[in-house]
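A single protein chain has been omitted from the complex, and every remaining protein chain is retained in its original position.
And then subunit A:
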Amino acid sequence: AENEPSWETPCSELFVYVSTPGCDGFPTLDSKESYKLSISKGSMLLSAETVWGALRGLETFSQLVGRDENGTYYINETEIVDFPRFPHRGLLLDTSRHYLPLRAILETLDVMAYNKFNVFHWHIVDDPSFPYESSTFPELSKQGAFNAMTHVYTASDVRTVIEYARLRGIRVIAEFDTPGHTLSWGPGAPGLLTPCYVGEAPSGVYGPINPIVNSTYQFVTSLFQEVSTVFPDFFLHLGGDEVDFTCWKSNPEIRAFMKEMGFGEDYKKLESFYIQRLLHIVSSLGKGYIVWQEVFDNDVKLRPDTIIHVWKENSMQYLNEMANVTRAGYRALLSAPWYLNRISYGQDWIAAYKVEPLNFAGVPEQKALVMGGEACMWGEYVDVTNLTPRLW
């Protein structure tokens, strides 16, 4: 029949050419993910500088392959030159508010690869539960997990996630959020959290990590020593968000310390005191860090290569924050308009799509400090029964 396409000689091979070696390494913030795809009669070539680019190209190639009504696979002659606009394209999963079984995490990594995400931000512990099995402090998960037998990530699980991610060109950035969001740490680490007071007596309730005792810093050093070894990425996310000062204020020893240090009534200074020591510990372990925006907002002294994670969304205020952070010379990540846990009726993907991360007032050098962003799926109302359809 006249209108049938004339198939060219069937293509039998896609040649993948990678110029720099690196199959056994881990992807980094600086990894090149560019690739070229050239499909023509008699030749299909995918060339990339690195294996990470090759992975991106393979995904694209798979999206070009079509199937007609007779079941024949075909591909059009194509030329593609591709590279990511932003080097940090991440997804946050929260395994503390609800435990996510390993298969849910691995499935998420698969779908991330389909969508060319390259960072898995693992918000692994928080107030409600501590599922991370620490070899240095096994009591943390024994006492802090929802169920120490079943709702934990063993060292083997963690290794599985890291390798599964690596094979897809995805970095795993673990977040051990302190000094707030740490209630689940308390049972397995007595003396770590601040005892809150009602009047003269402890109330039995605990608050953020106690910043005034040496044992805290010994603990933090040991824990992050382990975490730095377990997670190979250069960056760790240290959290630092939503620190509630009420408990600190209620504690007489802390009040005494405030006086001693000349902090007055400004508890942000106490928060800074803790964070600065934490950053120092983590730096000496040879890691870089990402922190939530409060750490920047509260004037903590930061290393110049800190990455600030902008998350507060209040009628587009986040653009101002992006401007402020980058004007101060820090690199920035954007999540504020991408809190995917905040569901609403209809095609909300449109609002997420319309976000322009660089839509703030600033010079080009500032804009160049925006590394990318992360879609966040906080777990208050999310578990394995509804994660995938909510996220994708």
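As a convention for this text, a residue touches a chain if its C-beta (ideal position, glycine included) is under 8 Å from a C-beta of that chain, and two chains touch if they have at least 3 such contacts; residues count from 1.
By definition in this document, contacts and distances are computed from a predicted model.
**Student:** For the chain that is missing from this picture, which UniProt protein name fits: "Cleavage and polyadenylation specificity factor subunit 3-I", "HPS1 biogenesis of lysosomal organelles complex 3 subunit 1", "Beta-hexosaminidase subunit beta" or "Nicotinamide-nucleotide adenylyltransferase"?
**Tutor:** Protein name of the absent chain (UniProt record): "Beta-hexosaminidase subunit beta".
**Student:** Check the options A:M316, A:I343 or A:A361 and report the residue that touches the missing chain.
**Tutor:** Only one of A:M316, A:I343 or A:A361 touches the chain omitted from view, namely A:I343.
**Student:** Which listed residue, A:T20, A:T78 or A:N147, touches the chain dropped from view?
**Tutor:** Reading the full complex, the residue touching the unseen chain is A:N147.
**Student:** Kindly state which of the options A:D110, A:E163 or A:D244 is in contact with the chain not pictured.
**Tutor:** Going through A:D110, A:E163 or A:D244 one by one, A:D244 is the residue touching the chain not shown.
**Student:** What residues on subunit A make contact with the chain left out of this view?
**Tutor:** 94, 126-128, 146-147, 151, 180-181, 183, 205, 207, 241-242, 244, 311-313, 339, 341-347, 376, 378, 380-381, 385-386, 388-390
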